[in-house]
Structures are given as structure tokens and as C-alpha cells.
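Scroll down for the structure; my scribbles are underneath it.
Every protein chain but one is kept in place in this view of the complex.
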Amino acid sequence: MTASSRLAELGIELPEVVPPVASYVPAVQSGSYVYTAGQLPMVNGEMLAVGKVGSSVNEEQARECARACALNAVAAVVSVIGDVDRIRRIVKVVGFVASDPTFAGQPAVVNGASDILGEIFGDAGIHARSAVGVAVLPKDAPVEVEMIVEVAP
Amino acid sequence: MTASSRLAELGIELPEVVPPVASYVPAVQSGSYVYTAGQLPMVNGEMLAVGKVGSSVNEEQARECARACALNAVAAVVSVIGDVDRIRRIVKVVGFVASDPTFAGQPAVVNGASDILGEIFGDAGIHARSAVGVAVLPKDAPVEVEMIVEVAP
Partner (left out) sequence: MTASSRLAELGIELPEVVPPVASYVPAVQSGSYVYTAGQLPMVNGEMLAVGKVGSSVNEEQARECARACALNAVAAVVSVIGDVDRIRRIVKVVGFVASDPTFAGQPAVVNGASDILGEIFGDAGIHARSAVGVAVLPKDAPVEVEMIVEVAP
């Protein structure tokens, strides 16, 4: 089953690529790899939530944010390779979670990204991952996700 | 001298792979590279220490944690390539140190990872590295380490 048919089945339309907030591009292809910029949980031009997870943002909201980040990352990849079905493997995901220093549930938050990647790409969506709790993210976003993806030539 | 013989000489048995705390895998191979998930200082299923370095965890404990993370990362790589002697080069290491904002000794902490990699792999263990001080890590771990490794075909 292809990623594009899974997206259709899930009723997910990939978002528009989020314009970078600074001097860079959403994704770069080099050889068989695409590296994405760090993606924020922007949906239709609005941040899904702002603030730190564990204080003003709860775990469930943050998980939704991570899912939105992942979809934006997939959209960023597609913006350079043209077709979601050219994605061969999600190789690596890093999830940065803006965290109150007492909140240690980053893995559950970043699962919002990992789970949707598994749903869309099946085995090809299973990746290595790091989740870390940072002090603050651009625009006070609760989550930022970046990926490395292997693509078909 | 091979990595496996150095491990034997050092009396180090690679740990069991730590099961991911979420929806991902400990390591992914893509072409000649293996990317690990972020590894926590779990030893026999127990975290070596919890808390922030510079307040509840001291530098020496944190260095031990970094060493444990590195061994878990090597174990994660071996779980996908089967043989530690197929590791050609430790290319990149990132060490995240959960830090009190006044603690700026992250390099000395992450040396716990770098030094053991040098002992095991010799010149092939000398890597590029980033060390950063973050707000908090999963399960309140003091250190998390991820690696990119080049492997023989």
C-alpha cells in the first residue's frame, strides 16, 4: 500500500509548506536524502498552541502539536521531491519539546509525530528518534520536529 | 586491533538493547549509515541517575551516565548490523545534558561518551560532536546521547 493511498484512507491532505521564518528553506535534498528544517505546529498559518509543556500546554495538546509538526515535515519533503510515494524510509526524527523543567514525558509527546508517520508509511515510517526537553522554541511553540528521509532516485 | 577485541580487553560486554520508550526503533540503517535513537543511561533496566546536572546530579555521575548512553548506542547499532566490527567510523555524536541553567560543563560530561568510544574504536572512534544543555530529558534522565555511524557494507 502506498503512502499516498494511506493518506487518502486516513483522510489526510498534506498541508501547504510552512514558509520558513528566516533565511533558509523548508527542506534540502542531497543525494538520496532529504533533510527538513525544524517544523513548528502551524496549521493554516496558526500555531496550534503556545507555551511550555507541563505548565501552560498539556501532554495531549502537545501530542497533537507533534502530529502537526510531522505532517508539515512530510509536506516539506514533498515540496522538494514532488511525490510522497518517492519517500523510501523515514530514517531519523528529532523532537524538541519546550518543557517545564519538571515535565519528563517528552516520549509520549513526540509519539504524536512517530505514530502518524507509522500510519502513513507503514514499515517505511519506523524511524530512529530522539526526544529532548528544551527551554523554549521559536514563537513559543510547544514542539518542533525535524526529519531525515531516504528517497527513491 | 578490532573493536570486539578491545571490548574484550576492556572487560566490557555490550548491554542488551534498551527497548524504545515509544513508537520507534533503537537504530535505523540506511545505506552505509546507522542512525541511533537518543539513548538514555539505562543499565540493567535502571536509570543510573535522575535529575539535572549542576543541581541534583554532579559532573562525575553525569559523565558515568554519558558513558552508559554511549554503550547503549553502540548496542543499538549492533542490533541492526549484527557485528561490532562492521562499524567503520563513529561520525557524529550529540550529547544532550539536562542542566541547571548555571551549569556550563557539558563538554566534560559528554566526554564520558567520547572517551569510551575512543577506547573501543581507536581512531575510528574519533567523531565530530555537539554538547548542549537542555531543560529536561525523558524520564528525568541527566544525559541522552545519539550517534551517526558509518558501517561496512
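Going in written order, the chains are labelled A and B, and every chain counts its residues from 1.
In this text, a contact is a pair of C-beta atoms (placed from the backbone, for glycine too) under 8 Å apart; a residue touches a chain by one contact, two chains touch by 3 or more.
This structure is a prediction, so every number in the text was calculated from the model and none was measured.
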Message = Touching the absent chain: which residues on chain B qualify?
response = 32-33, 89, 91-93, 99-108, 110-111, 114-115, 118, 126-135, 148, 150
Inquiry  = For chain A, which positions touch the chain that isn't shown here?
reply    = 20-28, 30-31, 35-38, 52, 94, 96, 98, 101, 134-140, 144, 146
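Everything below uses one rule, namely that only the chains that are shown with their structure count from here on.
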Request  = Go ahead and note the Å separation of the Cα centroids belonging to chain A and chain B.
outcome  = 24
